[in-house]
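Removed from the display is one protein chain of the complex; every other protein chain stays in position.
As written, the chains take the letters A and B, and residue 1 is the first residue of each chain.
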Amino acid sequence: MIRSLPKSKGYDTGFLIYVIIFYIFLFAPLIVTSVLAFNNSDFPSLPWNGFSLDWFLSDTDTRVGLIHDSTNLQSIWVSIQTAFFVSIFSLIMGTFGAFLFEQENFKFKQGLYFLALTPLVIPGVILGISLLLSTNSAGTFFDDKFGWDIGILAPSFWLVVVGQFSFISTFVLLVVSARLKKFDNTLEEAAQNLGANRFETIRYIILPHLKPALIGAGAVAFMMSFENFNTTLFLVGSETTLPINLYLQVRDGSTPIINAIAFLLIVVTSTLAVLNLIFTKKETE
Amino acid sequence: MNRHIKLGFFIFFVPVILWLFLLIVLPQIDLLLMSLKFENDAGKMVWSFANYSSFFTQKVYWLTFARTAIYAIIVTFLTFVVTFPMAFYITKVVNPKYKGFLTILILMPFWVSELVRVYGWMILLRESGVINYFLLKLGITHQPIEMLYNDASMIMGLVYTSMLFMLVPILSSLDGMDDSYIEAAHDLGASKFIIFMKIVIPYAAPGIVSGSIVVFMLTLGDYLTPNLMGGKNSLWFTEQIYNQFIESFNWNQGAAFGFLLLLISSLIIWIGLKISKQNLAKALS
Partner (left out) sequence: MNNVLEIKNLKKAFGDFKAVDGVSFNVEDGKFFSILGPSGCGKTTLLRMIAGFLKPTSGNLLINGKDMLGVSPNERPVNLVFQNLALFPMMDVGENVAFGLKRKNIPKNEIKERVSSMLQRVQLSGYERKKISQLSGGQKQRVAIARSLVLEPAILLLDEPLGALDLKLREQMKIELKKLQNEIGTTFIYITHDQSEALVMSDRVAVMNAGQFEQIDTPVNLYANPKTSFVAGFVGETNKFEAKKEDNTSVSTKDNISFKSIFIDKDITDNCHLFVRPEAIALMPKDDIEGMNYFNLKVKTILFDGSNTKILATINDGSREISVSLPQNREFAHIKEGEIVKAAVHKNDCKCYKIQL
């Protein structure tokens, strides 16, 4: 049943068949989506009419390829910007949190730590609507009392960034904390003994130690933001992100341009995923 | 020196507090307050339980709610059943040479956006989809079968979407399990079934609980998969919330639904943690 125990044929072949079926189940939707991006057809379905790059390149009345589709290109650009800001902000906040909970002691630390973890167990939809409600209340409040019109308090690009930031920070916090736990505190003491102050210690001793975790967490934060749907749905303004934009197209009937976008996403994300895995593996070895 | 430490502490403490209170606590409180307000016949906002009472009096609301909770539990269980053998195979059965490769392979699809994966299933399963194409070609059926838009396809889609979050914690807990536990149990006369039930699963229990909590929460709060893969009459509770917010523009009713969803998800997670004698910090790390 494991490598060192006597083998039984039925068990082994049964297991192998299960594993093969599992991987087919896992990859079938992605492979089919990718393949159909290159089908010379107006619909994302079989039969196979031959290879074509129309859904990437063409610019005719019936087929508008991705590079000429300004709505989709625009939404990709919005998503990249969103993910960029969200990953920067959550890296900073998550790291602050990790330092706070791993290296400082204060009253109610346990309670605050519990609170810091909750964003990961609050459903994304709830995060979205509650933020929508409260920013709306705040917006109305400022408008009524002071006559201020604060743009960030209405559904908009920055509200999406804030909404995603609110739970992705927790994710970063967990990853960085795990790495910080492995930090040998005597190194910090040694640095201080040699005359470094707290900030120099962090800058020269602790941050280099955290580097692999920061890179890994940053990559995952970027992906989480880029792909987020549930929270974004309620906060999005006129600048739609890619997942929202794709959702609207899929819901209302689609053309293979979605396959083309999906294909590019699959290629880019799996390359990133493999790079990230290899990188983190190297660092931990 | 003391002042430096104090200053360092506040540099970490203040942003974290602002993040948690402004973006997490305050919006949830606002959600609760909003849900307790009701527009009376005179068009004035008054404190009232009306939003909650309409939840209990209108069958469609609480039925959807119960259905969502029950299905989320079923999905969590199925996800465990499907992924556990894979985690066991990768960590304990397969030749260690292939372990890294299989791990990367199994994690890779989950980096691709949920929307792309759901879309892949849609073009596989729908009436004009790839599977129907082959079934007709092979003469297995003569009429295309609609395999999308029903509860089964929705559950399958949810399981597919959530597998990663079950796999990763189980993989890591089984990876930490020394083979000698299984060898010892076998040496002491235990059958495969007993080894799984008494040794392997109890050992992996912390991983299983963490995985289940995350899967349950994500499923409960998912909007995309139920919306795109479920049938017209298999409403998910998040869709009710969406309808109240975006379509009926009844934010107070929506807030009540949101708060109920938050309650049930917290409750079930709490029960899960109590049963398994774990705490949230441990389960998420």
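To be clear about the criterion, a contact is a pair of C-beta atoms (placed from the backbone, for glycine too) under 8 Å apart; a residue touches a chain by one contact, two chains touch by 3 or more.
Here the structure is a predicted model, which is why all the values come from computation and not from measurement.
Chemist: For the chain not shown, which residue from B:L63, B:V81, B:A152 or B:I194 touches it across the whole complex?
Modeler: Residue touching the absent chain, from the options given: B:I194.
Chemist: Identify the residue among B:W62, B:F77 or B:Y203 that touches the chain left out of the display.
Modeler: B:Y203
Chemist: Spell out the interface residues on chain B facing the chain that's missing from view.
Modeler: 178, 180-181, 183-191, 194, 198-199, 202-203, 205
Chemist: Tell me which stretches of chain A touch the chain missing from the display.
Modeler: Contacting residues on chain A, toward the hidden partner: 4-6.
Note that in this section only the chains that are shown with their structure count from here on.
Chemist: Centroid from C-alpha atoms only, then distance chain A to chain B, rounded to Å. What do you get?
Modeler: Each chain's C-alpha centroid was found; their separation is 16 Å.
Chemist: Considering only the defined contacts, which chain B positions touch chain A in the complex?
Modeler: Checking each residue of chain B against chain A gives 4-5, 8-9, 11-13, 15-17, 19-20, 23-28, 30-31, 34, 82, 85-86, 89, 92-93, 95-96, 100, 104-109, 111-124, 128-130, 133-134, 160, 163, 179, 182-183, 186, 192, 195, 213-214, 217-218, 220-224, 227-228, 238, 241-242, 245-246, 251, 254-255, 258, 261-262, 265-266, 269, 280-281, 284-285.
Chemist: Applying the document's contact rule, which stretches of chain A touch chain B when the two form their complex?
Modeler: By the definition above, chain A touches chain B via 1-5, 11, 15, 18-19, 22-23, 25-30, 32-33, 36, 43-47, 92-93, 96-97, 99-100, 104, 106, 112-127, 129-134, 137, 162, 165-166, 169, 174, 177-178, 197-199, 223, 226-227, 229-230, 233-234, 242-243, 246-247, 250-251, 254, 258-259, 262, 265-266, 269-270, 272-274, 277, 281.
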